[in-house]
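Quick one: the structure is below, and I'll ask about it shortly.
Of the protein chains in this complex, all but one are displayed in their positions.
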Amino acid sequence: MHSVGIAGASGYTGGELLRLLLRHPEVEVACATSRRHAGKVLHSVHPHLRGISELRFEGELGALEECDIVFCATPHGVSMELVPQLLEVGLRVIDLSGDFRLEPEVYERYYRRVHTARGLKGTYGLPELHREEVRHARLVANPGCYPTAIILALAPLLSQKVVEDFVVADAKSGISGAGAEPKKSTHFPEAEESVLAYRITSHQHLPEIEQELRRYAPGLKLSFVPHLVPVIRGLSSTHHCWLRQELGEEELLSIYRRFYAGEPFVRVLELGEVPRLSAVRGTNYIDIGGFGVDAERRRLVVVSAIDNLGKGAAGQAVQNMNIMLGLDERTGLELIALHP
Amino acid sequence: MHSVGIAGASGYTGGELLRLLLRHPEVEVACATSRRHAGKVLHSVHPHLRGISELRFEGELGALEECDIVFCATPHGVSMELVPQLLEVGLRVIDLSGDFRLEPEVYERYYRRVHTARGLKGTYGLPELHREEVRHARLVANPGCYPTAIILALAPLLSQKVVEDFVVADAKSGISGAGAEPKKSTHFPEAEESVLAYRITSHQHLPEIEQELRRYAPGLKLSFVPHLVPVIRGLSSTHHCWLRQELGEEELLSIYRRFYAGEPFVRVLELGEVPRLSAVRGTNYIDIGGFGVDAERRRLVVVSAIDNLGKGAAGQAVQNMNIMLGLDERTGLELIALHP
Amino acid sequence: MHSVGIAGASGYTGGELLRLLLRHPEVEVACATSRRHAGKVLHSVHPHLRGISELRFEGELGALEECDIVFCATPHGVSMELVPQLLEVGLRVIDLSGDFRLEPEVYERYYRRVHTARGLKGTYGLPELHREEVRHARLVANPGCYPTAIILALAPLLSQKVVEDFVVADAKSGISGAGAEPKKSTHFPEAEESVLAYRITSHQHLPEIEQELRRYAPGLKLSFVPHLVPVIRGLSSTHHCWLRQELGEEELLSIYRRFYAGEPFVRVLELGEVPRLSAVRGTNYIDIGGFGVDAERRRLVVVSAIDNLGKGAAGQAVQNMNIMLGLDERTGLELIALHP
Partner (left out) sequence: MHSVGIAGASGYTGGELLRLLLRHPEVEVACATSRRHAGKVLHSVHPHLRGISELRFEGELGALEECDIVFCATPHGVSMELVPQLLEVGLRVIDLSGDFRLEPEVYERYYRRVHTARGLKGTYGLPELHREEVRHARLVANPGCYPTAIILALAPLLSQKVVEDFVVADAKSGISGAGAEPKKSTHFPEAEESVLAYRITSHQHLPEIEQELRRYAPGLKLSFVPHLVPVIRGLSSTHHCWLRQELGEEELLSIYRRFYAGEPFVRVLELGEVPRLSAVRGTNYIDIGGFGVDAERRRLVVVSAIDNLGKGAAGQAVQNMNIMLGLDERTGLELIALHP
């Protein structure tokens, strides 16, 4: 049994990490911290944990030092302060914030804050593209939810050089992605019966997506717009491209099947099938489908879907942990989605 | 390993049974039938099973005969024809329809159809009240969703004779309870932003609730009204009573704690806490709380919540199966709820 | 043209008052105040007013003095301070808070604050029961949303003395009723897919309901429990009673038809029809229906539905204004509901 800790465990990502880790057969949750809720039993904040665990939130970080591995579910800016301390005492860290995903200069522009741990860069924890680096990493920067859905949807295609550089990722996210803190845009009467585009040209996930995809398409001209839709969990992204050369839908499909052969958490759908949020709800799967080629207009469409708290956050973090610990990557993640 | 079959596996209850049984460590799903979808792979109907199972729907019932135990997730009226055949070839059966829960005369009045297997009565599969009978049953009649939430919420109270006979169960159900077949009342533009009382005086679950509760309170005057609310999964029931004698909230709580001591799937909440659907979503738990005593008006309130497809249907059926097979009752049901 | 003002116009009730009054043919909105948003154009807060009005929020109350009539959409506690000042300068006032609906002693118990204007009691602005008093009132206390739906549903029945004193009003409200201020219980991921009973024995609308209904049934033993359901607008209440004597559904219906004959905003449905939120959405109607008599159990059910911001707040306030100004009661309120 490995001992794990969670820093900043009171948010939705913390709650989802606990849901997964408390049933993981190879690890034990030794510590979950929250300054605000210190001393309270976990289920006073996370109602789904009632009867599952009687653990209490720790207010101090000291307790984390006994762990083998620590998840930082702390907000942007906080991780930056915390992670160096944890690494210093010899811990391995999976950070779920955006603090260690980008070059510091880019980070500072998009997150609008000074980076105080500039020397430190995480291994980008997208196992399908960086599995070997993750295996040996001391610090994994767990990808953002939008980047996960978009990079995995576009990488196979861009790696084949079959589409123009003009690419659109139009993404729709459930509102749990905005965190557990109430605000105007997440107030039920505002968010229900609503579709809201936000940070239209400036979302902090844009450079994260480009950083990965430009390895395949250096000239990529990506237009990424995120939207909030009235859904609790789930993130769907529709990708629009134009073909440089003829390509049939069967060929398109086989590009994806080859690229993700053997991947335990990528499901490439049949032609004619479109990813659905209920098929990934509560799981670590990414479904890729909706493959469409409009030969007349030389356009091509691909759709992906994840659970923003699953493959988009906590699920992927556990997948990274499994790799780091040398476990079967699927351990503790073999949940079946909650449909309907 | 025990071999199990599911008859009528293409509906929501069938899908939930499959979600639970395909991950159950002590059973193997040998057969799932659906006349309409015969030959199709399960995940063509149940998108959450993609990548989980390559089993196909059987069109014929013959395949069920090889099983140790069969779940009938068939509609009212169909079970009546099917169950006697299955029993005859020596199978043990858990029927999720209403066909074997009531005395035939009552059944015929409330279901408005002739009962064609009048000699046959199932053991009422509410383990918290009938565990021993279930253990040895050949035919278990799995309770309805409303009855589960209401009987378990009221039994402790009625058994203590502390309240008047005038009792209200005002219940709100998620729309998956209406089944997978589209109809006007479940059409999204009609069901969203809506609260709909239905079968106000004549719901078929009323006599089922009374049958159990009159064992505690023969003079019970129950008013049960079901409502559809814009929720996929989850059923919440609010129970209004009036006190015959003084009773404090602490005493009220302790009645419930005593009654359900040791029960693995009943969570009695603290005073001041109200059951929430997200805390039971995807699980077999029933949460009971919202304990309120209004001394001035001598009124008393108790609230319960379940997942209508979980403890209200498939979860409870698996719990019954575990008991029938002599397994630990929690096997395969130790899922944590999907919150948020 | 009459000149009207709105104090505290930045909340949902203020927004709805503006929606109605800006299209009212007999009045002109002269002033809308909001300390927080002083100087901003209305549609910066109320997006539905873009292109409709270029009025700006006033920060000071002085501007209200020029009006003929003032709506106070201020919170409980604020109205108490404001209303006496407005009355003193000769204005007529419709107050939408709870401050002037109850006897001060009762108010202080349920609102948990000291009443600082104890001498002042409003005319209870439920036109169907108090039309004549409203006509001449200087201060109208506009009813709460739950009381409106419940009192109008039960008054005809209780006035006939045909039911027992044990009466339940189980009410489900849309979340706009909780106001425009974000909080945990109205955060989308918490409120969606949820049904939440709250203030189970202590809601401040309970004594308001009793105050009116005890005029018909002095011994009334009312159990009122409010719930939040995932709906923006709309409030539905189910009323459970038991008969003292035999009563058929036709007779029940005719009690209601007689009681509300000629009422412009009460729609008594046919037998077999149940009120739906979409039929009252955006309007000042109350629909009463779902009439059920279960002769075997001597129980009786009646269901009502309103728009909590319409008949439950702003619509009724405008109806009261029309009466106070001697206008046709329907003026400016002849909107058709938004279905679906």
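Here the chain labels run A, B and C in written order, and each chain numbers its own residues starting at 1.
The working rule: a contact is a pair of C-beta atoms (placed from the backbone, for glycine too) under 8 Å apart; a residue touches a chain by one contact, two chains touch by 3 or more.
Because the structure is predicted, anything quoted here is derived from the model rather than measured.
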Residue touching the undisplayed chain, where the options are B:E58, B:E128, B:E192 or B:E273: B:E192
Selected residue (touches chain absent from view) among C:R101, C:H115, C:K221 or C:R267: C:R267
Touch with the omitted chain, as defined above, among C:A9, C:L49, C:L235 or C:L333: C:L49
Options A:E128, A:E190 or A:E208, residue touching the unrepresented chain: A:E190
Missing-chain contacts mapped onto chain C: 12, 15, 19, 22-23, 46-52, 176, 180, 192-193, 232-233, 267, 269, 276, 278-279, 281-282, 285, 287, 334-340
Absent chain, residues of chain A that touch it: 164, 166, 168, 170, 172, 174, 189-190, 193-198, 200-202, 221-223, 225, 227, 229-234, 236, 238, 240, 242, 274, 276-278, 281, 290, 292-294, 297-299, 301, 303, 305, 340
Those residues of chain B which, in the complete complex, touch the missing chain: 12, 174-176, 180-184, 186-189, 191-193, 230-233
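The criterion applied here is as follows: only the chains that are shown with their structure count from here on.
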Computed distance of Cα centres, chain C from chain A, in Å: 45
Centroid spacing, where centroids are CA-atom means, of chain A and chain B in whole angstrom: 36
Touching two or more other chains - residue numbers and ranges from chain B: 193, 232-233, 276, 278, 281, 340
